[in-house]
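With one protein chain removed, the remaining protein chains of the complex are shown where they sit.
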Amino acid sequence: MQHFLSVHDVTNIDTLVNEGLQLKKSPFAHKHLGENKTIGLLFFNQSLRTRLSTQRAAQNLGMNTMVMTVGQDSWGLELEEGVIMDGGNAEHVKEAAAVMGKYCDILAVRAFAGLQDREKDYAELVMTQFKKYAGVPIVNLESATRHPLQSLADCITIEEYKTTARPKVVLTWAPHFKSLPQAVANSFCEWMTRRDVEFVVTYPEGYELNPDYLNNAKVVYNQDEAFAGADFIYAKNWSSYEQYGKVLTKDPSWMITQQKMDLTNNGKFMHCLPVRRNVKVTDEVIDGPQSIVVEQAGNRLWSAQAVLKQILETL
Amino acid sequence: MQHFLSVHDVTNIDTLVNEGLQLKKSPFAHKHLGENKTIGLLFFNQSLRTRLSTQRAAQNLGMNTMVMTVGQDSWGLELEEGVIMDGGNAEHVKEAAAVMGKYCDILAVRAFAGLQDREKDYAELVMTQFKKYAGVPIVNLESATRHPLQSLADCITIEEYKTTARPKVVLTWAPHFKSLPQAVANSFCEWMTRRDVEFVVTYPEGYELNPDYLNNAKVVYNQDEAFAGADFIYAKNWSSYEQYGKVLTKDPSWMITQQKMDLTNNGKFMHCLPVRRNVKVTDEVIDGPQSIVVEQAGNRLWSAQAVLKQILETL
Partner (left out) sequence: MQHFLSVHDVTNIDTLVNEGLQLKKSPFAHKHLGENKTIGLLFFNQSLRTRLSTQRAAQNLGMNTMVMTVGQDSWGLELEEGVIMDGGNAEHVKEAAAVMGKYCDILAVRAFAGLQDREKDYAELVMTQFKKYAGVPIVNLESATRHPLQSLADCITIEEYKTTARPKVVLTWAPHFKSLPQAVANSFCEWMTRRDVEFVVTYPEGYELNPDYLNNAKVVYNQDEAFAGADFIYAKNWSSYEQYGKVLTKDPSWMITQQKMDLTNNGKFMHCLPVRRNVKVTDEVIDGPQSIVVEQAGNRLWSAQAVLKQILETL
């Protein structure tokens, strides 16, 4: 694998999932791979799981790590081409990416959607520019429209916890008072529609996802109907794609409760975290026996390590 | 040692002090212990000595390190159970601690007192929650009511510099214009009352410490009387415990001057740092031959390394 920006960079998801499961058993088996190699982690936004799991994954592979927060440790970066740079951003991504590529063997970048300008967000300017100018492999640590390291961890988790050959997996919108990106939901659709699962997406009307990412997944507008017989409930809030970035409803009836989980086939509760307790999901559900959110987050480590391993093998 | 939250986690202080002194002589003798292990340092507050000495201690033991500042690198964490999370904190410590425990072999946490709500501060919610949910050893990098890595460094320093078998050690309040936590003073009392020293505490009336931490230490309200014949003067400011968090006085007559040091038995001047020069102590004293503040701070490294070594030995 040369870059890891989305599912489209993955030749075989099965292989990558199995790689993750193998690394979970033998975390240090490939420590020679990263010798004398450094990964740079670049954050335009805050992070907890991604920041720590990617560092740990790199360390398990024998790599050195460097972490930098743009606009805090360094100044802001200009992304648009051809502009007169008399504003707040002191450096252009053309130079910044190229220079960081001189110091790092792999660059991993987080840059959330601004949720103001749909066209701009979906152009994925940060990832595109880094890929174009850095001259080294780029790893997506959650971009404007995708979070593929999360989706890979989700695939690993479903593989571990499934009890039938072809489980029913439900992605459900859940309420939140803030405007959140579509990245995790988009990515989950991109990956699940390529897995051997019965995949259903449910959300209130107005929360339709971009069709390029939804990838013809089955949509059911009735949450209860969607939950029926589900093996995995994957909850996530996102803001509207059509009325871009808008919070159209905070309808609490979409919150995941035990009553709703009881509609499932003793389904597992998943969420990418962080999660607002008693806003998106009740304490009862997330603290209950069906919740696997911590194990799911734990798999972020093996997801990142599988990706870095495959990239290191090409260097 | 499984956790290091306070002196109560230590079976034998003498052993731990000697461990520190041994490591000071042979810093890299146990570098294999930390191989393939990662410590996560989590800061809810600023740090200089703790941040650097704990990292270095871990490196000396062959560990990898990851540092994260809560609310800056990541979002804020909710500590209370059962709340509807519609406020500023995006993630609950239940998930955060458990997830970080998946990525780190040891978690070290700094979280100061808020000094608004005594009951809340003394409940030590952050440490308690991390211990409860992380599933890995927790090290206290200064909590609301304690700073045990500092106290252990203080014990090591007194062991090095004492010239009599049973030295007189005086903890003295010193003036400061800001409201500071009781953590360092509390902790010093907890440790000194368990050491073979003549321990005296002196402060202006109203600055009584919590009796559970003071641990029946001898209190003398007259600073000059307390200083008489002292081998070690340990200066520290703290705000009132009774009128919680209040600055009751800034009386400059409590500042440590050479005149006061002359009352001692050529006593050594100690302070945990940072220290406000010419507010808590004169330049003359801290720059003079009786001051051992830099050596004391240097021992923070061996204190941290002794603790991490004992924890690593149980993993």
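Going in written order, the chains are labelled A and B, and every chain counts its residues from 1.
Everything that follows uses one rule, which is that contacts are C-beta pairs under 8 Å (C-beta built on N, C-alpha and C of every residue); 3 or more make two chains touch, one makes a residue touch a chain.
As the structure is a computational prediction, the values presented were derived from the model and not from experiment.
When the omitted chain is restored, the residue from B:6, B:38 or B:60 that touches it is B:60.
The hidden chain makes contact, of the residues B:84, B:248, B:294 or B:315, with B:294. In the complete complex, the hidden chain is touched by one of B:80, B:196, B:283 or B:313, namely B:283.
In the complete complex, the hidden chain is touched by one of A:2, A:72 or A:164, namely A:72.
Of A:45, A:64 or A:265, it is A:64 that touches the chain left out of the display. Listed for subunit B, the residues touching the missing chain in the whole complex are 27-28, 31, 43, 46-49, 51-53, 55-56, 59-60, 69, 72, 177, 273-279, 283, 286-287, 293-294, 297-298, 301. In the full complex, the hidden chain is touched by subunit A at residues 36, 38, 40, 64, 66, 68, 72-75, 78, 81-86, 90-92, 94-96, 98-100, 102-104.
Here is the rule we go by: only the chains that are shown with their structure count from here on.
Between the two copies, subunit A and subunit B, the Cα superposition rotates by 120°, quoted to the nearest 5.
Note: centroid distance subunit A to subunit B, computed from Cα atoms, is 39 Å.
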